[in-house]
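A single protein chain has been omitted from the complex, and every remaining protein chain is retained in its original position.
Chain nomenclature is as follows: A and B, assigned in order of appearance, with residue numbering initiated at 1 for each chain independently.
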Amino acid sequence: MVGDKGWKKWLVICAFLLPNFIGFLFFIGIPILASLGLSFTKWDLLTSPEFIGVENYKAIWHDAEFWAALKNTLLFIILYLPTVLVVALGIAMLLNKKMKGRTFFRAAYFIPVISSWVAVSLIWKWLFNPAYGLVNYFLSWFGINGPDWLQDPNWAMIAIVLTSVWKDTGFVMVLFLAGLQNISETYYEAADIDGATPFKKFLHITIPLLTPTTFFILIISLINSFQVFDQVMIMTEGGPAGSTTVLVQKIYNHAFRYFEMGYASAVSWVLFLIIFIVTLVQNRLQKRWVDYEQ
Amino acid sequence: MKKTGIFAIILLLLIGIVAGCSGESSTGKSKDGVVTLKYFAFSPGEAHEKDLKAMIAAFEKQNPKIKVDYELASFEDYFTKLQTQIAGSNAPDVFELNYENFVSYAAKGALLELDPLIKKDKEFNPDSINKKAYEAFQYDGKQYGMVESFSNVVLFYNKDLFDQAGVEYPSESWTWKEELEAAEKLTNNKGVWGTYAPVQFWEFYKTIAQNGGSIFNEDKTEVTVNSPENVETLTWMMDKMNKYHVTPTEKEMSGQANEDLFKAGKIAMLRTGIWMFDGFKDVPFKWDIALEPGNTQKAHHFFANGLAVSKKTKNAESAWKWAQFMSSSEEAAKIRIDSSWELPAVTDEALVKGYLEKSPPESREVVFKALDSLVVPPVIEEWSKLTDMFGKELDKVKLGQETPENALKNVEKELQTLIKK
Partner (left out) sequence: MSSEIKLAAKKQQKAVFTIGKRKVLRKLLFYTTLGLGALIMIIPFLWMLSTSLKEQGATMTLPPQFIPENITLSNYSQVAESFPIWKFLFNSLFVAVSSTLGQLLLCSMAAYAFSRLHFKGRDTLFLIYLATLMVPLQVTMTPQFILMKYLGWLDTYQGLILPGLFNAFGTFLLRQFFLTTPKSLEEAAFIDGASHFRVFFQIILPLAKPALATLAIFSFMQSWNNFLWPLIIVSNQDLMTLPLGLSNLQGRWATDWNLLMAGVVISVIPILAVYLFAQKYFIKGITLSGIK
């Protein structure tokens, strides 16, 4: 290409990349490395940091609360991820047709997405009120005596998952819609000539051709779900009896409540490692199921 | 090439950390010799911000060369912010500390020792402050803070409900037994509950003291939490809900605050802080306060807030003046009392008289009587961890996942590792 030689080439590269790269280095790169360094120290912010080697990581291994938080986070993901994917895909399929009121429906499903997590958590905390909340009131119509939700360790996580699915469905749905609209009509037309049933078309055309979108959604949602925090903080603060304490909250507690910066950093690096491995595995597996035909 | 890149990054990183730790703070001194102090506080909240402003105005009038810039945070956010500000060497010159956190800040050397300043200050007399409260802000025998206010928890009761049920008002001689008898008569099917005390850590350490128990031994070298008395106490706290049904469970309260239930005339006896006087001022029924019933002995909470001076301040003398003003000046005490914003720890009886004469409640002398049986929070360095861990175990008892016996056994084990650290 033209002008791609010598110092001129580097000038162009610098002009495009440097503004972003410098900021990236200062606000992301250095802080990440600094926190890696911190994870080998003991630091309460008041006295100077003290190097203690891998002691923090050893302590994590023996920290029952860490394993409980990991378990809760995984539980959240296992409950949340399939639910939001299935619900959002279902609605996207329904909305991917020319029909009356389509704009209205799409808009309605998207409203929770634009509201802030703090606002949504507050609204649902009120909806989940055991005596005066709407959720239990509706359940009472069907003769169901609703649980204590946020005060009951068996239900608190489910309440948080329901809130999260409610908030994120619209977002995932719009991504699916984008993917669906990328599927060329010709595939369906060809299938119609072959006399395929709608279910068969869904199974053999929609699902395979949607895999790139699904892969993207899966990667983003999984990373986000490992970092679940805001809704937990506002709705339960990790209670009752620690049943909703998630990993990021554990980091928050150690960093900004117990002021153990070193330990908090170490936990955050373990979290990073987990996310990294999961994403790596997903990337490896993608060749087996993601269909990049276009 | 690659290696130098990594080296440069590490270097930058180190520079960043060093610069962050030693970054200079401005001296806060302007050209005309006026010193600006940064003050950080949580206790005014939204309700008493105007009173803090009035105090600052009075102080600046006395000390025209000092200006006080204040910043407020809610109690939940306060310590996170304070700690990060100190870490970023952005520490305020003077800041509030409650008794519990005072201990850990003093232990970590973040506070300026005040004794030299006290000696230099001819106008200040330590006798003007309640001795016990003054000494609460000492660490290792040195003064690191100035108590500004204290508050405690007493038994609030709804007189109308007592009259309707034909029960005699609580008296000083009451024990848990009398409280329970009265509560059973007061509880009715119209949604009135006899008595209420939350099941949480703060309530627990006081209630065990009412039964002769404790969490640690005197010098906090041994854990004494798992004792028969404490098991009995925790069982009693739970029984009021589950066995005698004189206290609403969390489900029965369905997210309503106990203070709101008291205000609505749904709780006859409530253990809560004297900071609620103002909030209960306009309720449509008569109410008063009494000493808390104990089992084998009396015990009452004691919460104190104080002002501490940052070790890094450039304006130690002005900072001391402000701390001393907030702690022992007549002006500050008067504003505090007039606005019912906790109690100043001053000994001047004339000032306290103004407080006692106010009503409701009529029996304000109870607030001072309660000081005779005060228990201070069992503070250790790992205080937040202790309160979190305790809260979790008590949650389990409340949820019926753990018996009081087992919960205290778990707590004992955890506490032993916490104090060994």
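The rule we apply is simple: a contact is a pair of C-beta atoms (placed from the backbone, for glycine too) under 8 Å apart; a residue touches a chain by one contact, two chains touch by 3 or more.
Only a predicted model underlies this, so the values are computations on that prediction, with no experimental measurement involved.
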Next item on the list: Consider the whole complex, including the chain that is not shown, and state which of A:Val54, A:Ile78 or A:Leu94 touches that chain.
Entry: A:Leu94
Notebook entry, point to check: Looking at A:Tyr57, A:Tyr188, A:Phe202 or A:Phe216, which residue reaches the missing chain?
Noted result: A:Phe216
Item checked: Residue, one of A:Ala178, A:Leu203 or A:Val281, that touches the chain absent here -> A:Ala178
Item checked: Residue in contact with the excluded chain [from A:Ser116, A:Asn154 or A:Ser184] -> A:Ser116
Notebook entry, point to check: What residue numbers in chain B mark contact with the hidden partner chain?
Noted result: 16-17, 19-21, 23, 45-46, 71-77, 80-81, 84, 87-90, 254-257, 260
Check: In the full complex, which residues of chain A touch the absent chain?
Finding: 1-4, 9-10, 12-13, 15-17, 19-21, 23-24, 26-32, 34-35, 38, 91, 94-95, 103-119, 122-124, 126-127, 129, 131-132, 134, 137, 166, 169-170, 174-175, 177-179, 181-182, 212-213, 216, 223, 226-227, 229-230, 234, 248, 251-252, 255-256, 261, 264-265, 268-269, 271-272, 275-276, 279, 292, 294
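In the analysis below, only the chains that are shown with their structure count from here on.
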Next item on the list: Using the touch definition up top, name the residues of chain B that touch chain A in the complex.
Entry: 9-10, 12-13, 16-17, 21, 79-80, 83-84, 86-87, 105, 108-110, 250-251, 254-255, 382, 384-385, 388, 391-392, 395-396, 398-399, 401
Next item on the list: Would you pull the chain A residues touching chain B in the complex into a rising list?
Entry: 25, 29-30, 33-34, 37, 44-48, 129-132, 148, 151-153, 239-242, 253, 256-259
